[in-house]
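To start, the structure itself, in structure tokens.
The other protein chains are all here in position, but one chain of the complex has been omitted.
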Amino acid sequence: MLIFILRRILIMIPQLLLLSLVIFVLAKAMPGDAVTGAFMGNPDVTPERMEEIREKYGLNDPWYEQYGAWIQKFVKGDMGKSYVHNQPVTQLLAGKLGNTVLLAFCTLIVSYLIAIPLGIIAGRWTDSWFDKLIVGYNYFSIATPIFIFALLMLFFFSFHLGWFPFGNSVDIRYDVGSWDYFVSKAKHLVLPTLSGAILGTAGTIQYLRNDIIDTKLKDFVKTARAKGVPEGRVYTRHILRNSLLPIAAFLGYEITMLIAGSVFIETIFAYPGLGQLFITSIGGRDFTVVAALVMISGAAVIVGTMLSDIILGIVDPRIRID
Amino acid sequence: MVKSVLEIKNLQTSFRIKDNYYAAVDDVSLTVHENEVLAIVGESGCGKSALALSIMGLHDKKVAKLEGQINFRDQNILNLSPAKLNKIRGKDLGMIFQDPMTALNPLSTIGAQIVEPMKYHLKLSSADMKKRTLELLRRVGIKNENRVFSQYPHELSGGMRQRVVIAIALACDPVLLIADEPTTALDVTIQAQIMDLMKELQTQMKSGIVLITHDLGVVAEMADRVAVMYAGEVVELAEVNELFRKPLHPYTQSLFSSIPSNIKDKGRLHVIEGMVPSLQALDRNGCRFAPRVPWIAESEHENNPKLHEVEPGHFVRCTCYKNFHFRPEESEGDNHVFA
Amino acid sequence: MSLLKVNDLKVHFPIRGGFFKTVVDQVRAVDGISFEIEPGETYGLVGESGCGKTTTGRAIIGLNNITEGEVLFEGTDLAQLSGRKKRAQSRDIQMIFQDPYSSLNVRKRVLDIVAEPLRNYERMSPKEELDKVQALIERVGLGPEAVYKYPHQFSGGQRQRIGIARALTLNPKLIIADEPVSALDVSVQAQVLNFMQDIQKEFNLSYLFISHDLGVVQHLCNRIGIMYKGRLVEEGTADEIYSTPQHLYTKRLISAIPEMDPAKRLEKTHLRQAIDDEYRTDYDNYFDDEGRLFDLKKISDTHSVAML
Amino acid sequence: MKADVVTDKNVLIAEAKANNQSFGKTIWREIKNDKMALGALVVFIVILLAAYISPFFLDVKVVTKIDFHKIYLPPSAEHWLGTDKGGRDIFGQLMIGARNSITIGVVITLIAGFLGLTIGLISGYFGGKVDFVIMRILDFLMVLPTLMMIIVFVAIVPKFNVWSFIAIMSVLLWFGKARLIRSKALSEKELDYVNASKTLGTPNWKIMVFEVFPNLSSLVIVNMTLTLANNIGIETGLTFLGFGLPESTPSLGTLISYARTPDVIQNKLWVWLPASLLILVMMLCINFVGQAIKRASDARQRLA
Partner (left out) sequence: ACTGKEKVDEKEPAKTDDKDKDTEVEEEEEEPAEEEAVGVDFPLDTTNSEAAIEDGEMIYALVSSDPFEGTLNKVFYSGAPDAEVMQFFDEDLLAVDGDYLITSDGAASFELSEDNKTITLSIKDGVNWHDGEPVKASDLLYAYELLGHPDYTGNRYTFTISNVEGMPAYHDGTADTISGIVVSEDEKTISITYDVATPSVMSGIWSAPVPRHYVGDVTTGDVTIDDILASNTIRTEPIGFGPYKVSKIVPGESVLYERYDEYWRGKPGLKSVVLKVVAPGSVVGALEKGEIDLASVPVDQYNVLKEVQNIELLGQVDTAYTYIGFKLGKWDAEKKVNVMDPNALLADKRVRQAMWHAMDNEVIGEKMYHGLRFPATTLIIPVFDSFHDADNPGRPYDPEKAKALLDEAGWVDVDGDGIRENAEGEPVVLNFASMEGGDVAEPIANWYIQNWEDVGIKVQLYEGRLHEFNAFYDLIETDEPGIDIYQGAWGTGTDPDPEGLYGDTASYNYTRFVSEKNSELLAAGTSEDAFDADYRKGIYNEWQELMVEEVPVAPTVYRYELFGVNKRLVNYTIDAANLDNKYPWKWGVSQADPVK
């Protein structure tokens, strides 16, 4: 296990290095740079001054030198400084990362809470009335653009009913750690979470449904029935356990997908997280931040898949990771 | 008089194919006695497994329709509620499946899988159940039973797994054991071991066994009585020595002469012409084997053939057996191309 | 000169492991076997699952890389040939596969399946090609309309015969048949076996017949090699092997054949038990110090056994 | 008698020829047997026809003409679906937009499908070192956060139009497919029909193209139909984020992304709802058809 993790981390290093190179080159290739983003159009900042600042930031060095300097710091955990926020990127990310991860996590949980029971029902009673409804919902969730859905959620629940706040992650008036704070945090999470979760169930439901339909026909299920195991138990003990395995294995992957896909939800609900930051940073040509975000997402993918493999290794006795 | 454990009367198992039901097991009546091995042979698709699953009540109600009676200890299994059926299954009725590779839940330990039926049927403490399980494992010939207890199926070889499957079937001392091709998926040497094991267990337990196979060798080694099935029907039923000595039904005869080891001089094997008809294409009124022995005159066959008891305990379906002979020019080739 | 001569053939597969997934060990799937096949002869290769039968067959026809040793076909080492020559030579060896379902491409019509080798080796007009395929198809006992059908429209036995037709297209000299009948029902099996015998006579074919069904092997083969753990443990004519098996493993294998006479079944059980006992007690005597089976030793002109 | 046999034979041959079920026919039969799928196909074809034929009747110049006197007119006889903030006819834009969006979706699907297929097939079929190298590259590419990369690319590309959009998307969307195809090819090449072809002297490329590929085709077709829906959708999302096509190239995404202010989303449904519904309907249609094709490719699930 330890060896497995070690090896995966070892593999991760060249991958991340390559990723860093790619994103660095790409970020550099964007028209304009952080100085343009920050000062362009401010007549008081003369072109000379802008050159001066570029020089200070090292923006005029050949790209490989810039890359070298940047990656050396990066390896040491210093992701550089955001030009727009005038702040170390690590510091900048700290708060947002937490928000995004929290949102992703809640979305995942809620989407599982919806998807797993529905998937089970659809799989167990295939072609029933329920099943058709669930499949219909599935189609709907695949076909609805997430931002339209999120906007409608926002307009309905916030504007019309006024049940939930319009944006941000918490009401500042409550003290960190207090019950009110917790409630406020939860209230702010409800809409983004629900929007993401309701549209995010399709994969799981479909997978679970198909897998249960497959597993139902497996011989070991017949064995179980032949043992005299009651029907309900056949499902909970034998079929479900087998069908849930892949879902558990997707967990790591799903989280990374959610983090990467947070852009829409965060933008619409003005939820301060990585996705929103990414869009802002692209606009401001804040390429240290862009690069850091891409690196984080890349690392998240790697860690996510590793996590999936580890989970699978733990829950599935057939798979030994070493 | 030996007691019968299972009495199948006019069982008909039909599958739904596009809105119509077609019988895969057609009007089968069989009796299994205590301490007896009843073998059911026949080629692939003749309805052996369908019969076994009918007895166990394992057919999916949505596709299968069962008619007739399956009396197990004077209860008709077909009329039992699921709960009552579950009381019998795994307790008095044990089943051994063909493929040991897929018959075990890959995610549970061997121990847990053997314990499971006990949990539902025996009132035992968990320590007792474990003890019993270990003993069972030993009885099916597994030596390091303590280790195997906590292993997972994929860690065992095919032969070992089949032993585990047998142990599960035996977990609650069943009165009747149904074994659907228990050795087909195994290597010859392992097959021999499993056969010997089953024989040994059978002498100990005195339960009835329904042994389903397509291998006449296995039948010869294990069976007390044999039912030969063709296209959903029992075409011949006899005591094993009787059948091997004097197979009567054309199908049985053909079967025997198509086995290489029965042909001494490396000559040609007998080939049954044509193909097994599909469920839908089957002509259900005449002799079902008639299309495959076209040289036998139509008049030799019976309409809606019955089982005739030709000798005590030896039944044959259809009158065509009486004047049956292999196609004379058969040695010339098996095909119409040369005809 | 024998048609095929296999000399100390070894096929090893690497086992990877450790931190960097390096090769830590070898699976000795075939570990030094030698045998010869004469023209027109059927050589049977028997052994339990996983002993290396398939690997041997695949190595001969070139589907597996040979680790060591040589395969001489009509005196030339196939492994040494390259390019055109190899291509020319390899049409003389064909293979029949075990699974009649996976060995035919379900997306192709029978015509295209059977004509495939023709298209590779010969230039024929579509008409000639069709005629040839139709002739072959009729030879294996299928109707002429069969060429336009897809594999799924045939039964297992028929499919196996299509596979055989394909192997015959190029008039090979040697056919490697890897368990050609073990997936088939007895009666269908009989059909295929008969047919194989027929075409053997007709085309003077040699077979390398791989099987674990001793009954079938006995019926079909002139000489038989018994394999165990990648090695040959005994080799001889069918009679020698079945009547006077020498090696413990051979005996065990033969005793495992079910008895066809119900009256003698007790006897057979006892015989098996006896051999089992012997197997347990004497097992170690059949291996050398390194735990490797001994080399074959001739005990008569045709009969060799792996013993000290 | 003889003649009889011959005609018989010919009849049989003709019958066999007629009955030989190509995959295409199987799909068609499957769709025919599924009312939903058939309906979906019909609707989809109608949409396609409308989208691709309408430009012959619509003057793009007229449709995209700005007229500030006609801003946000509700649907009327003159403007079936009303007008947008520039006084442009929504219906016209919907037609042109649908065509653009569908073209984009289809072309991306085809290119990404082709790339994924070729590379996956090569990797899976050859295995060994080739596979190792390709897989390491793929491993790396899989690490790329797709959405982010697309956005970065969009920011870089100077001449951003339909074709550069297609290029960017295609380049970033084939990895998953390649993996899928590879794993399938890997198991497929172990099957005996591939071995058979090898022993029959068929060169590798031929085996790949004519033997293995047809057997993957069902997987490919299913995957492509299902991703087609996604690819049409992704353009919409990017446009919403501001990284999609310029307004001068109307697409469904452009129309939907007008729904950004409360006023439009609440009071001017005609601007964004038709495009949203069109997308929904198209996605549903594609999915229904896709499911039917999926069933056709899997004998176990076939209805017919």
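In order of appearance the chains are A, B, C and D, and numbering begins at 1 in each one.
Rule of thumb we're sticking to: a contact is a pair of C-beta atoms (placed from the backbone, for glycine too) under 8 Å apart; a residue touches a chain by one contact, two chains touch by 3 or more.
This one's a predicted model, so the numbers in the text were calculated from it and none came from an experiment.
Participant: What are the shown chains that the left-out chain touches?
Facilitator: Checking the complete complex, the chain left out touches A, D.
Participant: Of A:T267, A:T288 or A:S308, which sits in contact with the chain we cannot see?
Facilitator: A:T267
Participant: Please pick, from A:W63, A:W125, A:F166 or A:F182, the residue that touches the omitted chain in the full complex.
Facilitator: Within the whole complex, the residue contacting the unshown chain is A:F166.
Participant: Using the touch rule from the top, list residues of chain A that touch the missing partner.
Facilitator: 30-32, 36-47, 49, 53, 56-57, 81, 83-88, 91, 95-96, 154-155, 158-159, 162, 165-173, 267, 270, 272, 276-277, 279-280, 282-283, 285
Participant: For chain D, which residues reach the chain that was dropped from this view?
Facilitator: Counting over the whole complex, chain D touches the hidden chain at residues 64-66, 68-69, 71-72, 85-88, 155, 158-161, 240-243, 246-249, 258, 260-264, 267.
What we mean here is this: only the chains that are shown with their structure count from here on.
Participant: Which whole number of Å gives the spacing of the CA centres of chain A and chain B?
Facilitator: 54
Participant: Could you check chain B for residues that touch two or more other chains and list them?
Facilitator: As it turns out, chain B has no residue touching two or more other chains.
Participant: Using the touch rule from the top, collect the residues of chain C that touch chain D in their complex.
Facilitator: 58, 61-63, 87, 90-91, 93-95, 97-99, 102-109, 116-117, 120-121, 143-150, 152, 163, 166, 170
Participant: Across the complex, what residues on chain A touch chain B?
Facilitator: 218-220, 222-231, 238, 241-242, 245, 315-318
Participant: Spell out the residues on chain A that touch chain D in their complex, using ranges where they run on.
Facilitator: For chain A paired with chain D, touching residues are 11, 15-16, 18-19, 22-23, 26-27, 29-31, 139-140, 142-148, 151-152, 155, 159, 260-261, 263-264, 267, 278-279, 282, 290, 293-294, 297-298, 301-302.
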